[in-house]
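A protein chain is absent from this complex, but the other protein chains hold their places.
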Amino acid sequence: MVHMNRWVSIREKIVKNTLTVFALSSLLFLFLIFIFILIEGLPLFLKVGLKNIIFGFKWAPTKGYFGIFPMIISSFLVTFGALIIGAPLGLSCAIYLAEYSGKRLKMILKPALELLAGIPSVVYGFLGVIYIVPIVREYLGGSGFSLISTSIVLGIMILPTIISISFDSIMSVPRSYREGSYAMGATKWQTIFKVVLPAARSGILASFILGMGRAIGETMAVIMIAGNALKIPTNITDPLRTLTGNIALELAYATGDHRLGLFSTGIVLLIIIMALNYLANFGIKRRI
Amino acid sequence: MRINPKKVNKFIQIMLNVQAFFTVGILIVIVALILVKGIGNINLEFLFSFPEDMGRHGGIYPTIIGTIMLVILSILFATPLGVGTAIFLTEYTKETILTKIIRFGVESLAGIPSILYGLFGFIFFVIKLKMGWSILSGVLTIAIMILPTIIRTSEEAIKAVPKNFRIVSYSLGATKWETVIKVVLPSATPGILTGIMLSVGRAVGETAAVIFTMGSSLRLPTSIMDSGRTMAVHFYILAREGISMEKAYATALVLVLSILLINIVAYYTMNKVVSRFS
Amino acid sequence: MLKKIFIIFTTVALVFICSCGLKENRQGKKKHLITIAGSTSVMPFVEKLAEYFMLQKPNFIIDVQGGGSTAGIQACINNTVHLGMSSRKLKEGERLNEIVICYDGISIVVHPSNPINGLSMEQVRAIFSGKIKNWKELGWIDRRIDAITREEGSGTRGSFEELVMKNEEIDDSIMVQDSNGSVKEIVATDPYAIGYISLGLVDKRVKALTIDGVVPTVSSIKTGAYKITRPFLFLSNGEPDDYTSEFIDFVLSKQGQDLLRKEGLIGSYE
Partner (left out) sequence: MDVKIKIDNLRVYFEKNEILKGIKINIAKNMITGFMGPAGSGKSTLISIINRMIDFEDNVKIEGRVLIDDINILDKEINPVSLRRRIGTVFAVPIPLQRSIFENIAYGPRLKGINDKIELFKIVSDSLKKAFLWDEVKDRLDMSATKLSGGQQQRLCLARTLVLKPEIILLDEPCSGLDPISTAKIEEALSELKKEYTIVLVSNNTKQIARISDYSAFFYLGELIEYGTTEKVFTNPSQKKTEDYISGKFG
């Protein structure tokens, strides 16, 4: 009676081991992703040289040039562009939701905004091509496939990320902070700007960084709307090619060194994304 | 000139109002545009007939089947793994270096952009494992991609189950697994379902990771080793190559409606969980 | 709950077995699968041919995939496909059996509202090498030229570089798109755009320019007056097997060639 049914204790052991294996599988997948992108991409770094890839200006892989410097710059340009558009809109939307809207409105608006995140990125890209590109072409010049159009589309795409994380961090500022501020005679906006936002600072920052991560990683919408020219844009109406766009445009066609070049692009992208994620995690952890 | 704080307060409130509604307005405009332009071209025939002339005429039936196959199989693959991982992290271990590493892995997977999943799936499943452009390659790639979502939502859901339920179960002589299966999981099911639904939404809307692993054959897939095209990929090709704007809008509408529906169901189940434990 | 999970797993297993079984079954019923991959320029036409062929011979299944000329050639060399498609000639060292299924002209296209009707080969080269950047230099309004090229690895780009660019490089500031369709889509919507696409895809949404005074048409290509032409090739590694030959024969038959001609291509025997 004191000793367990043998089958039951064996079952418990099997279950525990299986679950351990399951849990380790995500590590395995991460490992595989890293290894296979590295295996494919690193040889080219050795062959062509790190400097010639990361700081090279010329991308002509079928002719032996693998410079992706313009794409790194372009990726950051569209990302900051998206942030310039998405961050103020997203943050004020989050402030409005957290501080001004009634409970009922919150119940409707929050999920509605989260639905924005569910719309496939290709739909954003498509609508950008149909509606934003012609407007830019008409009023700002150029072809319309440009830094500015891409930034607008990405800016809208990252809104849900920024809103929902900023909202959560604003909501997690203790009520007593606000009460203290009101007690000293501050108005609502003074309270928000001087007390609430500084307290929610790191969470808001994290939302911006995660938004950047999403923007820099976006692919299909970007190749639809960015024009994909290889030059570093000198004007907001110039076309540009991002790291992700480079991979997606050419992957299906590439063979040999050309393909390796795309995997090198992937390595650079992976490193940038990982760095951003660390920054964001750091921000979120400090808040707690 | 002295600024009146009350006026500033009012002004800021109005500004925030405007911005918030502008943002919501964008969503409404996006959905409305797709709806208005797409609704006229949707009918049963569009949904259940084969495309002709690369999709310029006819329907999108094979892409619906391709999407369903991709989504169902990748969910079936990712759910046991994801929920199992969540159970392991919450029930079977204390906070150790191992769990920290696993959590780090999950976080990192969640941050990797889909094009890199596409790149990985292409080189690993399509080329190295010689699966070719096939539904199987797509399923495995997407399953890995949605795994972190399922793990994180399941973990949250499992953590939300009151500790007391477990104590009672153990005190009645249940083993750990019996407690997990009979008490913890049933209470956490709605939360886990929410995570699954969100993942379904992500898989349905994904393009970059799918196009390089599943290919874009318009033929009706008959086995998991066939190449296939999902609705999102079909929409992308229709729109990008200018094959047919009417069909593109109609496909986008089917796509957006199904994702909205999935998200609404997810949100609804999540709310049920919240109200249940609060 | 445990039961449910068990049931789910069994279902999955069954689905897998069935789907594999289906594949077996399909081959069991003596359905012949022909896989074709390669140039996205050739693909739409081959898809059409395959559609007709399968209607006539239901015991055939033809799987047509894109991937690009280079990928098609590679796949063919590795024997992963029955037939490769290429829109450029083979390079040295790519030893495959070539079958010319038709010829295609590459036409330089602009928006229908563009008043310019023709350019010289030098002007086209100057536009794409970045020496001419403004429509004013070509006698139109003061507006930047939105030139669009294809991506590295594309057969159309390869032919364009060989036939038009000669020794000059395509400039970095020129936009890049990854298919004929998307080049055409931009040209059709942007009044200031110029690009190059397969002649077979030209319709009233874009305007094909005369080059050195020659209108790109089927007849001007046939006579050799229009210079920017290239073959569409089927490639096989060694002699194709009987079933594949049957499809090739169909493509080269009068019926197949008529279909291609209807799409604006030039038959292989003309």
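A few remarks follow.
The letters A, B and C name the chains in turn, as written, and every chain counts its residues from 1.
One rule holds in what follows: a contact is a pair of C-beta atoms (placed from the backbone, for glycine too) under 8 Å apart; a residue touches a chain by one contact, two chains touch by 3 or more.
Please read these numbers as outputs of a predicted model, since none were measured by experiment.
Checked against the hidden chain, the listed residues B:S49, B:T99 or B:T175 yield one contact partner: B:T175. Mapped onto subunit B, the footprint of the missing chain covers residues 94, 162, 164-165, 167-175, 178, 182-183, 186-187.
Definition applied: only the chains that are shown with their structure count from here on.
Taken as a contact graph, the chains are fully connected, with every chain touching every other chain.
Subunit B and subunit C, compared by their mean Cα positions, are separated by 34 Å. For this pair, subunit A with subunit B, the centres built from the Cα atoms lie 16 Å apart.
For subunit C, residues that reach two or more other chains under the stated contact definition are 66. Counting partner chains per residue, subunit A shows two or more touched chains at residues 252. Subunit B meets subunit A in the complex at residues 5-6, 8-9, 12-13, 15-17, 19-20, 22-24, 26-27, 30-31, 33-34, 80-81, 84-85, 87-89, 92, 101-102, 105-109, 111-120, 122-124, 128, 144, 147-148, 151, 175-177, 198, 201-202, 204-208, 211-212, 232, 235-236, 239-240, 248, 252, 255-256, 259-260, 262-264, 267. Note for the complex: subunit C touches subunit B at residues 1-2, 5, 8-9, 12, 15-16, 19-20, 22-23, 26, 44, 47-48, 51, 61, 63-66, 80, 179-182, 184-185, 188, 205. Per the touch definition, subunit A reaches subunit B in the complex via residues 8, 11-12, 15-16, 18-20, 22-27, 29-30, 32-33, 36-37, 40, 88-90, 92-93, 95-97, 100-101, 109, 111-116, 118-127, 129, 131, 156, 159, 163, 187-190, 213-214, 216-220, 224, 244, 247-248, 251-252, 262-263, 266, 269-270, 273-274, 276-277, 281.
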